[in-house]
Structures are given as structure tokens and as C-alpha cells.
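Presenting chain A:
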Amino acid sequence: MAGKFNPRASKVFQAMCSEALRQLVTETPGVEDACLVTGDGFEIASALNKSASASRLAAMTSSMHALGSAITGELKLKECKSVIVDGEIGTIVVVRVPSRHAEMMLAVTCGKRGTIGGVLFAARQHARWIDERVTATA
Partner candidate 1 sequence: MDREHVILFAGPMGAGKTTAIASLSDIPMVTTEAINNDTDAHRKATTTVAMDYGQITMSDCEVVRLYGVPGQDRFDFMWRIFEARAVGLILLLDANTTDIAADLDHFLDKFRELVARGAVVIGITQTDAAGISGIELCHARLRERHQFMPVFEVDARSRDQMIVMLSSLVVMVQMRDPQLGAA
Partner candidate 2 sequence: MSNHSGALQPATAGRAGFLSADAARVVADAEVRSSAQFHIATFGIDGDGDALLRAIIGVLRGRTRAAWAVSTIGASDLVLVPQHRLPLSPNRLLDGRMIVVLRDDEAWSPGAEQLSLPSPISVMNVMELLDVAAERLTPAIAPRPEKRGDDVAPFGGHTITDGSTLASALARLVAESHYKRVRVRVTDFGVLWLCFGEGRYRIDFAKERLAPALRSRRFVLTAVSEKVTSEATNDLSDAPLSELLWMVGLVPCVDVAIADDTAVRLQRWPNFPRLPHTAEHLQLCGLLNGRDITFARLVAASALPRETVKAFMTACILCQFAVVGASARNEDAAPVPRISRGGFFERLRRSLGL
């Protein structure tokens, strides 16, 4: 398990991620909110349009991903890459940041305007970008 870098300890890193999430939300069709969280449920950075609490969203995101990992582990599907929760008027996508240095997940919500495929692609792109920033910073 990774763990050599504490993403919440670096203000520079948090600022970079905040900016990246703001871009994700403004430039990707359908994306409404984004939140980068630690594996144990703390917010690292967020760009939220909804009035949802970032801290609660962070905790729920980590829980969802952890349950996804439990199921993929149980069924021997290796690592959990993403969890998709399909709501009636929107979707939440949680993707794992593929970093060796820290446990992080990126949660992205989208409304009816976006497509799940498009949002998933954008989320994974940003997750890889975040990993590159971590590697450079750690």
C-alpha cells in the first residue's frame, strides 16, 4: 500500500489540484462537481457547485471506493479502478488515482447533460495528471 506522501501536508500540491479540478468542472460537459480525497476520507481539494459538504463527500467517497475494493478483492478482479453510482438525475463516478506515493480517489458528479463514458474518461485523465504531480512533488 502506498503512503509515503501526505497530500494534505503540501499546500502547493493542494493548490495545484484545486486549479485542476476547477478546470475539470468548467471544461468538461456535464461535470458539475469534483472532489479529490484521501483514502481515509479527508478532502484534499474540491470544486463544488452543489451545496454538499466537502468533508462528508470526502468520507463517503473513500467509503464507496473501499467497498468497491472489497468486492473486487473478494471476486479476485484485482484492484478497484472506479465505482459508478447511478442516481435518478445524476451520476457519481469515483476513480482511484493510480499513485504509488499516496492513496487518493477522485469523485466527479455529472448531470443529465454529460455521458458516463465522457466523464469517466475525463476523471481518469485528471487522476493520471494528479499522479504525475504527486510523483514530481513527493
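In this text, a residue touches a chain if its C-beta (ideal position, glycine included) is under 8 Å from a C-beta of that chain, and two chains touch if they have at least 3 such contacts; residues count from 1.
Selection criteria: all candidates are chains of the complex that A comes from, given by their letters.
Note that the coordinates shown come from a computational prediction; the quantities given were computed from them, not determined experimentally.
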Of all the listed options 1 or 2, chain A is touched in this complex by number 1
Going by the contact rule at the top, pick out the chain A residues touching candidate 1 in the complex. 1-3, 6, 8, 38-42, 55-56, 58-60, 62-64, 66-67, 69-70, 74, 103
